[in-house]
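Removed from the display is one protein chain of the complex; every other protein chain stays in position.
Per-chain residue numbering starts at 1, and chain names A and B are given in the order in which the chains are listed.
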Amino acid sequence: MNHFEYLQPTDLAEASRLLGDGPDEAMIFAGGTDMLSLLKDDVVAPRKLINIKGIPGLDDIRYTPGNGLVLGPLVTIRAIKENPTIREHYPVLAEAADVLASPQLRNLGTLGGNLCQRPRCWYFRGDFDCLRKGGATCYALEGRNKYHCIIGGHPCVIVHPSDMAVALLALDAKVTIYTPEETRQIPLNEFFVRPAEDYEREHVLKPGEIMSRIEVPAPPSGMLSGYRKFMERAVWDFAVVSVAAVFTRSGDRITGGRVSFGGVAPVPWQDEAFNRKLSGLRLTKRSVTDACKTLLSGAEPLSENAFKLPLARNLTGSLLLELAGVPL
Amino acid sequence: MKPPEHTATPGNDIADPVARPDAAAKCAGTARYLADLAVPGMLHARTVRSTRPRARITSRRLPPLPAGFFVVEARDIPGRNRIRMLDDDWPFFAEDIVNHIGEPILLVVGPEAEATAMIASRVIIEYEDLPPILSLDDALAGLAPPLYGEDNCFAEYSFHKGDLPQARRAARQMVKDGFSTGFQEHLYLEPQGVLAVPEAGRLTVYGSMQCPYYVKKAVEQAVGEGRHHVRIVQTVTGGAFGGKEDYPSLLAGQAAVAALKSGRPVRLVLDRTEDIAATTKRHPSRIDFTTFLDENDDLLGMDVDILLDGGAYSGLSSVVLQRAMFAASGVYRVPHLHVHGRVLATNQVPAGAFRGFGAPQAFFAIEMHLENIALRLGLDPLEYKLRHALRRGDRTCTDGLVRGAVRLPEMATRLCEAAGYPAKQAAYTAGQGRYRRGIGLSLCYHGCGFTGQGEELIQGTIALHKRADDAVEIRVAATEMGQGAQTVLPKIVAHSLGIPLDQIHYENPDTDIVPDSGPTVASRTTMIVGGLLREAALDLKRHWQSGRVMDIRRTYHHPPHIHWDQEHFRGDAYPEYAWGVNVVEVEVDLLTGLVRVIKIWAQFDVGAPMDERTLRGQMEGGIAQGLGYALWEKLEVDDGRVQQQRIRDYTIPTFMDMPPVESGSVYNPYEFGPFGAKGAGELTLVGVAPAVAAAVQQAIGCPVDMIPVTPEMILRRIRNRKHAKPDSEIPPESSPRSRSRADT
Partner (left out) sequence: MSNEENGNNISRRKFIKGVGVGIAGSCVLPSLEQSAIAQAKEGGDAVHGGKELLSLTVNGKPVRVLVEPRMTLAELLREKLQLTGTKIVCNQGACGGCTVLLDGHAVYSCHMLALDAAEREVTTIEGLMTGEELHPIQQAFVDKDGYQCGFCTPGQVMAAQALLLRHPRPTREQVLEGMSGNICRCAAYPKILESALAAAEKIRKS
């Protein structure tokens, strides 16, 4: 691990100023659960770490009926998991927190950190001079790629590891970004950067910018939501594939909603065509199964991960039916 | 979990659980493991390792070394640069040639751990690559120059029983099957580590290890025979599972040379990534059967071919192969048998000892093979297996006599009743819907004590020292590594002497004090070492004189009835056998390929338990490691590099993955074991994988011929089976068993 300075600003303006010219100079330090791994593995070596936990107000959880949920980036995963309001109104979010990492990591890990974490690709984390680290090759393309993406990949085939992002994406969350000039808000799906745009970064934050808030719209009445994460062991593992579904229904038809995926793409993923089809979809085994057959149809699995496609389709179908109370 | 059954035999109160003597320190956190030790003036060592699978070193460039820092490499070794093992091929430090990624080239040693690591990371080694052998396929193809000998084979053996060509001619049916298994990593939680302390005229090495005398011989060879008095002391050892049988010899030799060079204590502790990437693993295997059945569908003959991947150095491979070969026909009577085995060299991390030592690979294969034969014949696997299981008076695969009672039938029957095996076996074959159940069964044995001539060669010696205060010290080289030696051996002595347990003392071995009772391996500690201790204790009791110092020694010799011909592999391959039955029930989600283990039932014949609770720990622990081997633990080596180098990537069972286990033991005393005890440590792992695989095979209706059985493999096989309906993601309504071996 490189040496670094440890700075503790007390407001966003100071934090932003300290962040300077970018990650070589300074990086934000929150829960630290990913940062410690990155530092120990020498994936990053900033000269300064900016601990933002001294900035007041960044760990608020606020729910207002009609307006929705506001989460600070320093809210811990445990706080989300244990918050009864979140579990009542946004089960998908609580369920994503339930299956995230382990109790100890949930105690420290923050929402902002979870959204901004770096990929878990073993080539990226290992001693490979890979594309994302400024090298010339994505080693996973020809290497061990069971855990890599099946869609939206090239030229780098990582998957985004976040569980919370998948749930928040299905909830149509927005991210507020503090910049020295102005504070702006963007939809969460614009927060993530695809490798085709820039394969060295996963999100849009520029030097000096800090995620300051996550907003989730108020749930429409009767909203159903849930999160299913496929992992091989019951604890710790990142999603091989995960699915978040949020929808409303009328009778046996979906009236509107959204499904998003983890573990299939370099960013938390939505199949727009599928989401458009959701509206009006009959909640029967046959029609849901049929609809899922074309899900992620642009997928181009790698040598070891073709199983992710049926896995994603199967998980989606079963989640929609489970939430609707239709026996499988 | 039920208490073990049938141990409440009169006179067997030794089985009653006692508080373990190492419990308080371990639970208080005061037990000192190697990395917790620091001595004044201690230096830290860090290894510079090969980054190439096979290459010639063309240059070594060191960064400027600050005062007090130095390097240690092959040319610093005053003795021989070979680790003393069965063979003579494995160097402490690579000389001109490196043979696997992770092979040690030199140590950087200095007063500050982090600076040492920093300097080590700046050492530049330049290589000229040589054509590597990166897999068993490469080795079989023989395109690259051999790595070992002329045929690249660390060991090749075959043995016969009966007349297989005759059986082939007489057979009504022939069944072929093939199985493969991968590497398995021990992942003992305490990483490997040693501390070498030079003193005037002598050199002490402390370390986390299984076999102090192996380490002693290795260090003596490194520092020059007879030049220093070498003393080895085992420190509290945080798990080993076979992984600290061979590798500590390498580390101790390196640290000893560094300590001699500097004249100061040197500590060498591996970090987790190094430990996973560079230390020994369980041998990957391929095992093929051609089996001949007679007119009654009974086993007539069997031709077994075993291929093991030994990695870059021979290590213990030849004996691992022997144990695999002696398990090739499992617990079954096969009149005509031919077993052929080879261990090939590859430019990969060396394979070595791991709980089971070749047997888990062989039992996975033979048990699945018998399962497949039974199903192909339309017979119940349990009945078919028991029909052929060895009985007292039968001949083993090497024509040894089965002397003890074999209680497999009652063990299996009782277990299958408890598990509801027959009904479930019948019902699950016709499973429907998304979640499919399966139930699998395995029978196994484990030879207790060294394979073949081992015990006769090593002639383990123990001593009892009675102090003037009438306390008795156990002096053996056997190590406590979590399995319970420090609980069981004192109980044997106390019960033999008829004195309270707290009058018995048994410290971690120090080779200045204890004789060489042999390594702590091969399920031999309780039976062989414990047996010697019991004899010595009985002798001491006969001559007991209160208040006097007394010393007694005993050396092991096989009971006179045991005969072994090492040249032809004929006779009693082991002094005695411990037996096991496992039943595993699983539920497979056909939509995701996820296997959920519903429950495991297990029964073991370990002769007589020496402590029921300690035995229970061995049963549950072995079963969990077997479960990991069957389902999760995947270690891949690509281009010579271990892919899963972190605990996060090499996935062992967690708390939440541990299924309910109902295990127990039967009382079946071995005449020559202490209080009837046989071995227990390895047996509990050996039969798990085939029972899991058989259960999954039944649930998914597709053959399972390799482990670990991963979700992606399950999804692929289900998909391939229903190729007629490629679009359908929801599984078909029923799943007739397929007997095809083809995959992908």
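Here is the rule we go by: contacts are C-beta pairs under 8 Å (C-beta built on N, C-alpha and C of every residue); 3 or more make two chains touch, one makes a residue touch a chain.
Please read these numbers as outputs of a predicted model, since none were measured by experiment.
A.B. asks: Decide which residue listed in B:298, B:510, B:620 or B:712 touches the omitted chain of the complex.
C.D. replies: Result: among the candidates, B:620 touches the missing chain.
A.B. asks: One chain is left out of this view; which of A:60, A:127, A:190 or A:252 touches it in the full complex?
C.D. replies: A:60
A.B. asks: Taking the full complex into account, find the residue in A:13, A:44, A:108 or A:193 that is in contact with the omitted chain.
C.D. replies: Here the residue in touch with the unshown chain is A:108.
A.B. asks: On subunit A, where is the contact patch with the chain that was removed from view?
C.D. replies: The missing chain touches subunit A at positions 1-8, 10, 29, 32-33, 36-37, 39-40, 49, 51, 53-54, 56, 59-61, 75-76, 78-79, 82-83, 101-105, 107-108, 234-236.
A.B. asks: Which positions on subunit B touch the chain that was left off?
C.D. replies: Touching the missing chain: residues 1, 17, 19-20, 22-33, 35-36, 186-191, 236-241, 271-272, 481-484, 613-614, 616-617, 620-621, 623-625, 646-648, 652-656, 658, 661.
In the analysis below, only the chains that are shown with their structure count from here on.
A.B. asks: Going by the contact rule set out above, which residues of subunit A touch subunit B in the complex?
C.D. replies: 122, 125-126, 143-144, 146, 230, 232-237, 240, 285, 289, 292-293, 304-307, 310-311, 313-315, 317-318, 328
A.B. asks: Show me the residue ranges of subunit B that touch subunit A in the complex, using the header's touch definition.
C.D. replies: Against subunit A, subunit B makes touches at 433-434, 591-594, 632, 636, 638, 643-646, 648-649, 651, 653-657, 710-712, 715-716, 719, 727, 729-730.
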